[in-house]
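All protein chains but one are shown in place.
== subunit A ==
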Amino acid sequence: MSQVLNASFSRRGLLGLGAGLAVASTLAGCAGASTSGGGDVTFFSTQFAPVEEKQRFEKILTEYVKDVKVGFNALPSAADFNTQLKSQVDAKKVSIGVAAAIHGDLAPLGDYLDNVDDLVADAKAAGITDDLLTLGKMGTAQQKYIPWMQASYVVCVNKKALEWLPSGADVNALTYDQFLQWAVDANKANGKPVFGFPAGPKGLYHRFFQGYLLPSFTGGVVSRWTSDDAVKGWTWMQEFWKNCNPASTNYEFMQEPLARGEVLVAWDHVARLVAAPKDKPEDWIMVPAPIGDKGLGYMLIVAGMAVPKGGDKAQAAKVIKALSAPAAQVELLRQNAFFPVVKADLPTDLPGPIKLAAEAIEKQATSPKALLALPPVGLGAKDGEFGQVFKDVFRETCLQGADPKATITKYATNLETILAGAKVPCWAPDPAADVCKVG
(Lines give C-alpha, C1' and ligand atoms only; values in the text may rest on other atoms or scores of the structure.)
Protein backbone atom coordinates (compact mmCIF):
# COMPACT_ATOMS: atom_id res chain seq x y z
CA MET A 1 0.00 0.00 0.00
CA SER A 2 2.62 2.52 1.08
CA GLN A 3 4.41 2.20 -2.23
CA VAL A 4 1.28 3.04 -4.08
CA LEU A 5 0.60 6.00 -1.85
CA ASN A 6 4.10 7.29 -2.12
CA ALA A 7 4.29 6.96 -5.87
CA SER A 8 4.12 10.41 -7.34
CA PHE A 9 1.05 11.01 -9.45
CA SER A 10 0.43 14.21 -11.28
CA ARG A 11 -2.73 15.90 -10.14
CA ARG A 12 -4.23 15.63 -13.59
CA GLY A 13 -3.36 11.97 -13.70
CA LEU A 14 -5.08 11.35 -10.39
CA LEU A 15 -8.18 13.19 -11.48
CA GLY A 16 -8.23 11.17 -14.68
CA LEU A 17 -7.90 7.98 -12.74
CA GLY A 18 -10.71 8.98 -10.40
CA ALA A 19 -13.00 9.93 -13.25
CA GLY A 20 -12.21 6.67 -15.01
CA LEU A 21 -13.03 4.66 -11.91
CA ALA A 22 -16.26 6.55 -11.39
CA VAL A 23 -17.38 5.92 -14.95
CA ALA A 24 -16.40 2.27 -14.76
CA SER A 25 -18.31 1.68 -11.54
CA THR A 26 -21.35 3.54 -12.84
CA LEU A 27 -21.39 1.36 -15.92
CA ALA A 28 -21.00 -1.73 -13.80
CA GLY A 29 -23.94 -0.51 -11.73
CA CYS A 30 -26.08 -0.18 -14.85
CA ALA A 31 -25.59 -3.84 -15.58
CA GLY A 32 -27.41 -4.53 -12.30
CA ALA A 33 -27.82 -8.14 -11.25
CA SER A 34 -26.29 -9.88 -14.20
CA THR A 35 -28.59 -12.42 -15.76
CA SER A 36 -26.15 -13.57 -18.37
CA GLY A 37 -24.85 -16.45 -16.27
CA GLY A 38 -22.20 -17.27 -18.86
CA GLY A 39 -23.84 -19.28 -21.64
CA ASP A 40 -25.68 -18.94 -24.94
CA VAL A 41 -29.00 -19.15 -23.16
CA THR A 42 -29.76 -18.03 -19.64
CA PHE A 43 -31.98 -20.29 -17.59
CA PHE A 44 -33.52 -17.94 -15.05
CA SER A 45 -35.30 -19.63 -12.19
CA THR A 46 -36.83 -19.14 -8.76
CA GLN A 47 -35.95 -22.74 -7.96
CA PHE A 48 -32.66 -24.37 -6.97
CA ALA A 49 -31.13 -21.31 -5.35
CA PRO A 50 -29.41 -23.26 -2.52
CA VAL A 51 -25.88 -23.88 -3.66
CA GLU A 52 -25.99 -27.68 -3.60
CA GLU A 53 -29.22 -27.87 -5.57
CA LYS A 54 -27.81 -25.29 -7.96
CA GLN A 55 -24.67 -27.30 -8.62
CA ARG A 56 -26.64 -30.49 -9.18
CA PHE A 57 -28.98 -28.74 -11.59
CA GLU A 58 -26.10 -27.15 -13.49
CA LYS A 59 -24.68 -30.64 -13.95
CA ILE A 60 -28.01 -31.80 -15.40
CA LEU A 61 -27.97 -28.84 -17.76
CA THR A 62 -24.53 -29.66 -19.10
CA GLU A 63 -25.30 -33.36 -19.40
CA TYR A 64 -28.76 -33.23 -20.95
CA VAL A 65 -28.83 -30.00 -22.94
CA LYS A 66 -26.38 -30.76 -25.70
CA ASP A 67 -27.24 -28.26 -28.44
CA VAL A 68 -26.71 -25.02 -26.56
CA LYS A 69 -24.62 -23.86 -23.68
CA VAL A 70 -26.88 -22.87 -20.81
CA GLY A 71 -26.04 -20.47 -18.02
CA PHE A 72 -28.07 -21.01 -14.87
CA ASN A 73 -29.21 -18.13 -12.72
CA ALA A 74 -31.39 -18.59 -9.65
CA LEU A 75 -33.28 -15.83 -7.85
CA PRO A 76 -35.25 -17.27 -4.95
CA SER A 77 -37.44 -14.22 -4.41
CA ALA A 78 -40.48 -14.39 -6.66
CA ALA A 79 -40.90 -10.62 -6.39
CA ASP A 80 -37.35 -10.00 -7.65
CA PHE A 81 -37.82 -12.56 -10.39
CA ASN A 82 -40.95 -10.71 -11.42
CA THR A 83 -39.25 -7.30 -11.46
CA GLN A 84 -36.22 -8.54 -13.35
CA LEU A 85 -38.28 -10.19 -16.07
CA LYS A 86 -40.69 -7.28 -16.45
CA SER A 87 -37.94 -4.68 -16.65
CA GLN A 88 -36.06 -6.66 -19.28
CA VAL A 89 -39.17 -7.10 -21.43
CA ASP A 90 -40.19 -3.45 -20.98
CA ALA A 91 -36.70 -2.29 -21.92
CA LYS A 92 -36.82 -4.61 -24.95
CA LYS A 93 -33.44 -5.91 -23.88
CA VAL A 94 -34.12 -9.49 -22.93
CA SER A 95 -31.17 -11.52 -21.73
CA ILE A 96 -33.33 -14.18 -20.07
CA GLY A 97 -33.61 -17.21 -22.30
CA VAL A 98 -35.88 -19.48 -20.29
CA ALA A 99 -37.86 -18.16 -17.33
CA ALA A 100 -38.67 -21.03 -15.03
CA ALA A 101 -40.79 -20.70 -11.90
CA ILE A 102 -43.75 -22.24 -10.17
CA HIS A 103 -47.20 -21.67 -11.58
CA GLY A 104 -48.19 -19.04 -9.06
CA ASP A 105 -45.09 -16.97 -9.81
CA LEU A 106 -45.53 -17.14 -13.59
CA ALA A 107 -49.26 -16.43 -13.52
CA PRO A 108 -48.97 -12.65 -12.93
CA LEU A 109 -46.42 -12.44 -15.76
CA GLY A 110 -48.77 -13.68 -18.49
CA ASP A 111 -48.51 -10.51 -20.57
CA TYR A 112 -44.74 -10.67 -20.52
CA LEU A 113 -44.47 -14.23 -21.74
CA ASP A 114 -44.28 -15.31 -25.34
CA ASN A 115 -46.69 -18.05 -26.35
CA VAL A 116 -45.11 -21.45 -26.72
CA ASP A 117 -47.93 -23.16 -28.62
CA ASP A 118 -45.46 -24.64 -31.09
CA LEU A 119 -43.83 -26.61 -28.29
CA VAL A 120 -47.05 -28.28 -27.18
CA ALA A 121 -46.84 -31.12 -29.67
CA ASP A 122 -43.42 -32.09 -28.40
CA ALA A 123 -44.56 -31.79 -24.81
CA LYS A 124 -47.52 -34.07 -25.49
CA ALA A 125 -45.26 -36.53 -27.23
CA ALA A 126 -43.01 -36.57 -24.16
CA GLY A 127 -46.09 -37.53 -22.13
CA ILE A 128 -47.00 -34.33 -20.31
CA THR A 129 -50.65 -34.71 -19.35
CA ASP A 130 -53.38 -32.46 -20.69
CA ASP A 131 -54.27 -31.34 -17.17
CA LEU A 132 -50.82 -29.93 -16.61
CA LEU A 133 -50.71 -28.38 -20.06
CA THR A 134 -54.03 -26.67 -19.39
CA LEU A 135 -52.57 -25.14 -16.25
CA GLY A 136 -49.77 -23.85 -18.47
CA LYS A 137 -52.29 -21.82 -20.45
CA MET A 138 -52.97 -19.74 -17.36
CA GLY A 139 -56.58 -19.19 -18.32
CA THR A 140 -55.77 -17.90 -21.81
CA ALA A 141 -56.11 -19.62 -25.20
CA GLN A 142 -52.35 -19.75 -25.61
CA GLN A 143 -49.76 -21.96 -24.05
CA LYS A 144 -47.76 -19.68 -21.74
CA TYR A 145 -45.37 -22.22 -20.30
CA ILE A 146 -44.39 -25.83 -20.71
CA PRO A 147 -44.64 -27.77 -17.42
CA TRP A 148 -41.20 -28.49 -16.07
CA MET A 149 -41.49 -30.43 -12.85
CA GLN A 150 -43.91 -30.99 -10.00
CA ALA A 151 -43.99 -31.63 -6.31
CA SER A 152 -46.53 -32.04 -3.57
CA TYR A 153 -46.97 -32.57 0.13
CA VAL A 154 -47.43 -36.01 1.65
CA VAL A 155 -47.33 -37.68 5.05
CA CYS A 156 -44.16 -39.38 6.21
CA VAL A 157 -44.64 -42.23 8.66
CA ASN A 158 -42.12 -44.04 10.81
CA LYS A 159 -43.29 -47.67 10.78
CA LYS A 160 -43.20 -47.69 14.58
CA ALA A 161 -46.33 -45.53 14.53
CA LEU A 162 -48.33 -48.07 12.53
CA GLU A 163 -49.14 -50.11 15.62
CA TRP A 164 -51.48 -47.37 16.86
CA LEU A 165 -53.33 -47.11 13.58
CA PRO A 166 -57.09 -47.37 14.23
CA SER A 167 -58.29 -50.90 13.48
CA GLY A 168 -59.58 -51.38 9.96
CA ALA A 169 -57.95 -48.21 8.69
CA ASP A 170 -55.90 -48.27 5.48
CA VAL A 171 -52.86 -46.10 5.97
CA ASN A 172 -52.94 -45.16 2.28
CA ALA A 173 -56.56 -43.99 2.42
CA LEU A 174 -57.12 -42.54 5.87
CA THR A 175 -60.02 -40.23 6.60
CA TYR A 176 -59.43 -37.11 8.66
CA ASP A 177 -61.29 -38.77 11.56
CA GLN A 178 -59.05 -41.82 11.41
CA PHE A 179 -55.95 -39.65 11.16
CA LEU A 180 -57.00 -37.75 14.30
CA GLN A 181 -57.84 -40.98 16.12
CA TRP A 182 -54.41 -42.29 15.19
CA ALA A 183 -52.73 -39.22 16.64
CA VAL A 184 -54.82 -39.49 19.83
CA ASP A 185 -54.09 -43.19 20.31
CA ALA A 186 -50.38 -42.75 19.61
CA ASN A 187 -50.29 -39.89 22.10
CA LYS A 188 -51.95 -42.02 24.77
CA ALA A 189 -49.72 -45.03 24.12
CA ASN A 190 -46.49 -43.00 24.26
CA GLY A 191 -47.48 -40.63 27.01
CA LYS A 192 -46.52 -37.77 24.69
CA PRO A 193 -47.54 -36.61 21.23
CA VAL A 194 -45.62 -38.24 18.40
CA PHE A 195 -47.24 -36.40 15.52
CA GLY A 196 -45.53 -33.26 14.23
CA PHE A 197 -46.57 -30.22 12.23
CA PRO A 198 -44.27 -27.76 10.41
CA ALA A 199 -45.52 -24.68 12.28
CA GLY A 200 -42.12 -22.98 12.68
CA PRO A 201 -41.43 -19.50 11.29
CA LYS A 202 -40.32 -20.88 7.93
CA GLY A 203 -42.53 -23.97 8.04
CA LEU A 204 -45.05 -24.49 5.26
CA TYR A 205 -48.03 -25.16 7.52
CA HIS A 206 -50.21 -22.53 5.84
CA ARG A 207 -50.11 -24.76 2.77
CA PHE A 208 -51.76 -27.49 4.84
CA PHE A 209 -54.75 -25.24 5.50
CA GLN A 210 -54.83 -23.95 1.91
CA GLY A 211 -54.34 -27.21 0.09
CA TYR A 212 -55.44 -29.96 2.42
CA LEU A 213 -57.59 -29.14 5.43
CA LEU A 214 -59.99 -26.59 3.94
CA PRO A 215 -60.40 -28.20 0.49
CA SER A 216 -61.02 -31.60 2.12
CA PHE A 217 -63.57 -30.23 4.59
CA THR A 218 -65.23 -27.53 2.48
CA GLY A 219 -64.39 -28.22 -1.16
CA GLY A 220 -62.99 -24.70 -1.44
CA VAL A 221 -60.72 -22.30 0.40
CA VAL A 222 -61.56 -18.65 -0.06
CA SER A 223 -65.08 -19.09 -1.37
CA ARG A 224 -66.00 -21.30 1.59
CA TRP A 225 -64.01 -19.41 4.22
CA THR A 226 -66.79 -18.81 6.75
CA SER A 227 -68.89 -21.90 5.97
CA ASP A 228 -69.94 -24.35 8.66
CA ASP A 229 -67.70 -26.90 6.99
CA ALA A 230 -64.76 -24.56 7.52
CA VAL A 231 -65.65 -24.32 11.22
CA LYS A 232 -65.64 -28.11 11.29
CA GLY A 233 -62.23 -28.14 9.64
CA TRP A 234 -60.68 -25.69 12.09
CA THR A 235 -62.27 -27.58 15.00
CA TRP A 236 -60.62 -30.74 13.69
CA MET A 237 -57.35 -28.79 13.56
CA GLN A 238 -57.73 -27.74 17.19
CA GLU A 239 -58.17 -31.36 18.25
CA PHE A 240 -55.31 -32.51 16.04
CA TRP A 241 -53.00 -29.82 17.39
CA LYS A 242 -53.59 -31.06 20.94
CA ASN A 243 -51.99 -34.30 19.80
CA CYS A 244 -49.01 -32.72 18.08
CA ASN A 245 -45.62 -32.31 19.66
CA PRO A 246 -45.72 -28.78 21.16
CA ALA A 247 -42.19 -28.18 19.82
CA SER A 248 -43.89 -28.08 16.41
CA THR A 249 -43.95 -24.29 16.60
CA ASN A 250 -40.20 -24.49 15.98
CA TYR A 251 -40.26 -27.12 13.20
CA GLU A 252 -39.46 -25.89 9.72
CA PHE A 253 -38.36 -28.95 7.77
CA MET A 254 -40.13 -31.98 9.20
CA GLN A 255 -37.33 -34.32 8.08
CA GLU A 256 -35.22 -33.06 10.96
CA PRO A 257 -37.50 -33.94 13.91
CA LEU A 258 -38.50 -37.13 12.08
CA ALA A 259 -34.88 -38.21 11.65
CA ARG A 260 -34.15 -37.35 15.29
CA GLY A 261 -37.10 -39.48 16.37
CA GLU A 262 -38.84 -36.55 18.08
CA VAL A 263 -41.91 -37.19 15.96
CA LEU A 264 -43.02 -40.32 14.12
CA VAL A 265 -45.65 -38.98 11.74
CA ALA A 266 -45.64 -35.67 9.90
CA TRP A 267 -47.04 -33.95 6.86
CA ASP A 268 -44.75 -31.70 4.79
CA HIS A 269 -43.43 -30.86 1.35
CA VAL A 270 -41.67 -33.91 -0.13
CA ALA A 271 -38.43 -31.96 -0.52
CA ARG A 272 -38.58 -31.31 3.23
CA LEU A 273 -39.25 -34.98 4.03
CA VAL A 274 -36.84 -36.97 1.87
CA ALA A 275 -33.89 -36.69 4.23
CA ALA A 276 -35.82 -38.41 7.04
CA PRO A 277 -35.76 -41.95 5.58
CA LYS A 278 -32.26 -41.52 4.11
CA ASP A 279 -30.41 -43.81 6.47
CA LYS A 280 -32.99 -46.56 6.83
CA PRO A 281 -35.61 -46.34 4.09
CA GLU A 282 -37.05 -49.70 5.15
CA ASP A 283 -38.22 -48.17 8.46
CA TRP A 284 -40.39 -45.59 6.76
CA ILE A 285 -43.37 -45.20 4.50
CA MET A 286 -44.88 -42.17 2.84
CA VAL A 287 -48.61 -41.99 2.35
CA PRO A 288 -51.17 -39.64 0.81
CA ALA A 289 -52.81 -36.97 2.96
CA PRO A 290 -56.12 -37.89 4.64
CA ILE A 291 -59.53 -37.74 2.94
CA GLY A 292 -62.27 -35.39 4.09
CA ASP A 293 -66.01 -35.12 3.40
CA LYS A 294 -65.38 -33.21 0.18
CA GLY A 295 -62.50 -35.37 -1.06
CA LEU A 296 -58.76 -35.75 -0.74
CA GLY A 297 -57.63 -32.17 -1.01
CA TYR A 298 -54.00 -31.99 -2.07
CA MET A 299 -51.77 -29.24 -3.26
CA LEU A 300 -49.90 -29.56 -6.50
CA ILE A 301 -46.81 -27.49 -7.10
CA VAL A 302 -46.13 -27.18 -10.81
CA ALA A 303 -43.13 -25.38 -12.14
CA GLY A 304 -43.10 -24.31 -15.76
CA MET A 305 -40.59 -23.11 -18.33
CA ALA A 306 -41.57 -19.97 -20.23
CA VAL A 307 -39.97 -17.67 -22.78
CA PRO A 308 -40.11 -13.93 -22.14
CA LYS A 309 -41.47 -11.77 -24.95
CA GLY A 310 -38.59 -10.58 -27.10
CA GLY A 311 -36.34 -13.44 -26.04
CA ASP A 312 -34.59 -15.84 -28.36
CA LYS A 313 -37.33 -18.43 -28.66
CA ALA A 314 -35.48 -20.82 -30.94
CA GLN A 315 -32.62 -21.23 -28.51
CA ALA A 316 -34.97 -21.43 -25.53
CA ALA A 317 -37.02 -24.11 -27.27
CA LYS A 318 -33.96 -26.33 -27.49
CA VAL A 319 -33.46 -26.08 -23.73
CA ILE A 320 -37.13 -26.68 -22.97
CA LYS A 321 -37.25 -29.74 -25.21
CA ALA A 322 -34.08 -31.19 -23.75
CA LEU A 323 -35.33 -30.76 -20.19
CA SER A 324 -38.70 -32.33 -21.03
CA ALA A 325 -37.01 -35.56 -22.09
CA PRO A 326 -37.86 -38.38 -19.67
CA ALA A 327 -34.21 -39.11 -18.92
CA ALA A 328 -33.55 -35.50 -17.89
CA GLN A 329 -36.71 -35.45 -15.81
CA VAL A 330 -35.76 -38.62 -13.97
CA GLU A 331 -32.30 -37.22 -13.32
CA LEU A 332 -33.89 -34.10 -11.86
CA LEU A 333 -35.95 -36.31 -9.56
CA ARG A 334 -32.89 -38.25 -8.50
CA GLN A 335 -30.83 -35.13 -7.85
CA ASN A 336 -33.22 -32.50 -6.57
CA ALA A 337 -36.37 -34.44 -5.58
CA PHE A 338 -38.73 -32.73 -8.00
CA PHE A 339 -41.03 -35.11 -9.80
CA PRO A 340 -41.36 -35.64 -13.55
CA VAL A 341 -44.26 -34.09 -15.41
CA VAL A 342 -43.78 -36.62 -18.19
CA LYS A 343 -44.56 -40.29 -18.22
CA ALA A 344 -41.26 -41.75 -17.21
CA ASP A 345 -40.61 -45.24 -16.00
CA LEU A 346 -38.98 -44.67 -12.69
CA PRO A 347 -35.73 -46.57 -12.58
CA THR A 348 -35.44 -49.23 -9.92
CA ASP A 349 -32.21 -47.80 -8.59
CA LEU A 350 -33.84 -44.59 -7.35
CA PRO A 351 -32.71 -43.64 -3.85
CA GLY A 352 -35.06 -45.19 -1.29
CA PRO A 353 -36.64 -41.99 0.09
CA ILE A 354 -37.36 -40.62 -3.38
CA LYS A 355 -39.05 -43.86 -4.35
CA LEU A 356 -41.23 -43.66 -1.24
CA ALA A 357 -42.17 -40.09 -2.05
CA ALA A 358 -42.84 -40.83 -5.71
CA GLU A 359 -45.25 -43.61 -4.79
CA ALA A 360 -47.10 -41.49 -2.26
CA ILE A 361 -47.45 -38.60 -4.69
CA GLU A 362 -48.81 -40.90 -7.35
CA LYS A 363 -51.31 -42.51 -4.97
CA GLN A 364 -52.41 -39.08 -3.81
CA ALA A 365 -52.91 -37.64 -7.29
CA THR A 366 -54.63 -40.72 -8.72
CA SER A 367 -56.97 -41.32 -5.77
CA PRO A 368 -60.59 -41.40 -6.96
CA LYS A 369 -61.34 -38.75 -4.33
CA ALA A 370 -58.43 -36.48 -5.26
CA LEU A 371 -59.29 -32.78 -5.19
CA LEU A 372 -56.61 -30.59 -6.74
CA ALA A 373 -55.64 -27.36 -5.01
CA LEU A 374 -53.06 -24.87 -6.22
CA PRO A 375 -50.86 -22.54 -4.23
CA PRO A 376 -52.26 -18.99 -4.52
CA VAL A 377 -52.20 -17.88 -8.13
CA GLY A 378 -51.47 -14.32 -9.12
CA LEU A 379 -51.10 -12.91 -5.63
CA GLY A 380 -47.41 -12.28 -6.22
CA ALA A 381 -45.96 -10.33 -3.30
CA LYS A 382 -49.27 -10.63 -1.42
CA ASP A 383 -48.81 -14.39 -1.06
CA GLY A 384 -47.02 -13.81 2.23
CA GLU A 385 -49.85 -11.78 3.71
CA PHE A 386 -52.42 -14.22 2.34
CA GLY A 387 -50.61 -17.10 4.04
CA GLN A 388 -50.30 -15.06 7.22
CA VAL A 389 -54.09 -14.98 7.58
CA PHE A 390 -54.12 -18.78 7.78
CA LYS A 391 -51.22 -18.71 10.22
CA ASP A 392 -53.01 -16.13 12.37
CA VAL A 393 -56.18 -18.23 12.48
CA PHE A 394 -54.05 -21.22 13.42
CA ARG A 395 -52.34 -19.28 16.20
CA GLU A 396 -55.56 -18.00 17.67
CA THR A 397 -57.59 -21.20 17.43
CA CYS A 398 -54.92 -23.78 18.14
CA LEU A 399 -52.27 -22.04 20.25
CA GLN A 400 -54.57 -19.65 22.10
CA GLY A 401 -57.72 -21.77 22.06
CA ALA A 402 -60.03 -19.18 20.47
CA ASP A 403 -63.42 -20.18 19.06
CA PRO A 404 -62.97 -21.20 15.40
CA LYS A 405 -66.19 -19.60 14.14
CA ALA A 406 -65.48 -16.23 15.72
CA THR A 407 -61.88 -16.33 14.56
CA ILE A 408 -62.55 -17.05 10.90
CA THR A 409 -65.28 -14.43 10.85
CA LYS A 410 -62.82 -11.94 12.31
CA TYR A 411 -60.15 -12.74 9.73
CA ALA A 412 -62.57 -12.74 6.79
CA THR A 413 -62.11 -8.95 6.53
CA ASN A 414 -58.33 -9.31 6.40
CA LEU A 415 -58.60 -11.85 3.63
CA GLU A 416 -61.08 -9.64 1.81
CA THR A 417 -58.69 -6.67 1.98
CA ILE A 418 -55.81 -8.66 0.53
CA LEU A 419 -57.90 -10.13 -2.28
CA ALA A 420 -59.54 -6.80 -3.04
CA GLY A 421 -56.08 -5.31 -3.51
CA ALA A 422 -54.92 -8.14 -5.74
CA LYS A 423 -58.05 -8.36 -7.94
CA VAL A 424 -57.32 -11.89 -9.15
CA PRO A 425 -59.65 -14.69 -10.19
CA CYS A 426 -60.00 -17.59 -7.79
CA TRP A 427 -57.82 -20.61 -8.28
CA ALA A 428 -58.47 -24.31 -7.75
CA PRO A 429 -60.29 -25.63 -5.82
CA ASP A 430 -62.37 -22.44 -5.62
CA PRO A 431 -64.59 -21.89 -8.66
CA ALA A 432 -63.04 -19.41 -11.08
CA ALA A 433 -64.94 -16.17 -10.59
CA ASP A 434 -63.91 -12.88 -12.14
CA VAL A 435 -62.56 -11.57 -8.89
CA CYS A 436 -61.93 -13.87 -5.97
CA LYS A 437 -64.22 -13.04 -3.03
CA VAL A 438 -64.39 -14.42 0.48
CA GLY A 439 -67.45 -16.62 0.96
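Note that in this section contacts are C-beta pairs under 8 Å (C-beta built on N, C-alpha and C of every residue); 3 or more make two chains touch, one makes a residue touch a chain; residues count from 1.
In this section, contacts and distances are computed from a predicted model.
UniProt lists the omitted chain of the complex under the protein name "Sugar ABC transporter permease" (options: "Fe-S oxidoreductase", "Alpha-E superfamily protein", "Sodium:proton antiporter" or "Sugar ABC transporter permease").
The omitted chain makes contact with just one of the residues A:262, A:293 or A:359: A:262. Across the entire complex, the residue among A:120, A:247 or A:412 in touch with the chain not shown is A:247. The residue touching the chain not shown here, chosen from A:129, A:142, A:235 or A:388, is A:388. Touching the omitted chain from subunit A are residues 79, 200-201, 246-247, 249-250, 260, 262, 381-385, 388, 392, 395-396, 399, 421.
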